[in-house]
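Coming up: chain A.
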Amino acid sequence: MTTHAVSDAGFDVSRATRASRIGGVFALVLIAFLATFPFWADAGWMREFNEMACYLIFAMMWNLLAGYGGMVSIGQQAFLGLGGYALLVMGNFFGVNPFLAVPIAALLTMLVALPVSQLAFRLQGGYFAIGTWVISEVFRLSIANVSAVGGGSGTSLTALRGIEKATRQSITFWLCLAGAVASVALVYWFLRSRQGLALLAIRDSEVAAESQGVNVHATKLGVYLVAAFGAGLAGALYFLGNLRISPDAAFTVNWTAFGIFIVVIGGIGTIEGPIIGVILFYLLNKFFSDYGTWYLVGLGLLAIVVTVRFPRGLWGWMSRRFDLHFFPVQRRLVLHEPDKDTSHD
Partner candidate 1 sequence: MSLLQTHQLKAFYGDFQALFGIDFEIAPGEIVAIIGANGAGKSTFLKTVCGLLKAPREAVLFDGAAIGGLAPGQIVQQGIAMVPEGRRLFPSLSVEENLLMGAYAKRTGPWSLDTVYALFPVLKQKRHNPSTALSGGQQQMVAIGRGLMSNPRLLICDEVSLGLAPIVVKEIYNALPRVCAGGLTVIVVEQDVGMAQLVSSRLYCLQEGRVTLSGASGELTREQISQAYFGV
Partner candidate 2 sequence: MLGWIDTILQGVLLGGLYALFAMGQSLMFGVMRLTNTAHGDFIILAAFGAFSLSLAFGLPPAAAPWLAMGLLLPIAFGAGYGLQRVLLNHTLGRDPLPSLVVTFGLAIVIQNLLQETYSADPRSIESGGLNTASVALGGGLAVGTLPLLIFLVAVGMAIGMQMLFDRTPIGRAFRAVSDDKDAAELMGLDHRHVYALATGIAFLLVAVAGTLHGMKTTVSPADGPALLLYAFEAVIIGGMGSFYGTLAGGIILGVTQAVGFRFDPGWGIWFGHIVFLMMLVVRPSGLFPKTR
């Protein structure tokens, strides 16, 4: 008998975990279930889902930018608002089908992000954060002065008037569901790619990454553009469902405030984090938003406590404690069993 002559390096690089395989199946089932909503669910439920889907997309993108890209921005609402207004302009003035206009709006927003990044990237750290806020204010004030789109008080999305209500609600819902799934998938795919690995390297040490040949500037720009695309998508979807847009609603810093809250409470720098965060946010909203200002005070205090005590958020804490990864981005070394000698005499 001969021994096996397998050339075996002794390990595999694997990404999937048991949790992720179970989670993957579960996710598919959930998405299929959600897709049936328009056939039986209450219109109110769908509207709530739409709103949460937009928060999820926005938060996921903010997380990509801050948690992975290391760029903390308080001005992402600029792109959300631009997405909404792009939708408005295309629908009301150019007769584009509003549903088709959604992804186009996101794309246009991404294009605007290119020159904006040239300005924003001149600042670092905390000043980058506030600088992006100023830029967002510029957009808000500019649009508030344009009477054609309703000026300071805003206007309605007339392009949707001709469509039958139930159809409109169904398609809007499916688009929101698709947008949410797509944004999670996009971020997941991006992080598993080479660009994603480069991003993680940059997050750990820019200088070291640069010395390994990573083009730091291009990678950061890429992330910024992707985040803008996502924010624009969220904006277009939100105002598609809302039917009415105004500069204050579109460009309010509350979007970022809630986004930050969702990401920080859920767990920054993870993909599961924003998802958990949105669910938590929805529940808190549902039960406590009647308390008005006290509810907001509570949110603010919660964000402070979580940042100081649980810097990795709820998911980060759970993930470490139980070693759970539903969206495994890390690569793990799986050692092979030592090859048994099968030679017999």
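On how the list was made: all candidates are chains of the complex that A comes from, given by their letters.
The rule is short, and it goes like this: a contact is a pair of C-beta atoms (placed from the backbone, for glycine too) under 8 Å apart; a residue touches a chain by one contact, two chains touch by 3 or more; residues count from 1.
Model, not experiment: these values are computed from the prediction.
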item: Chain A in this complex - touching candidate among 1 or 2; value: 2
item: Complex interface listing, chain A residues touching candidate 2; value: 66, 72, 74, 118-119, 122-123, 125-127, 129-131, 133-135, 137-138, 141-142, 144-145, 253, 257, 260, 264, 268, 293-294, 296-297, 299-304, 307-308, 311
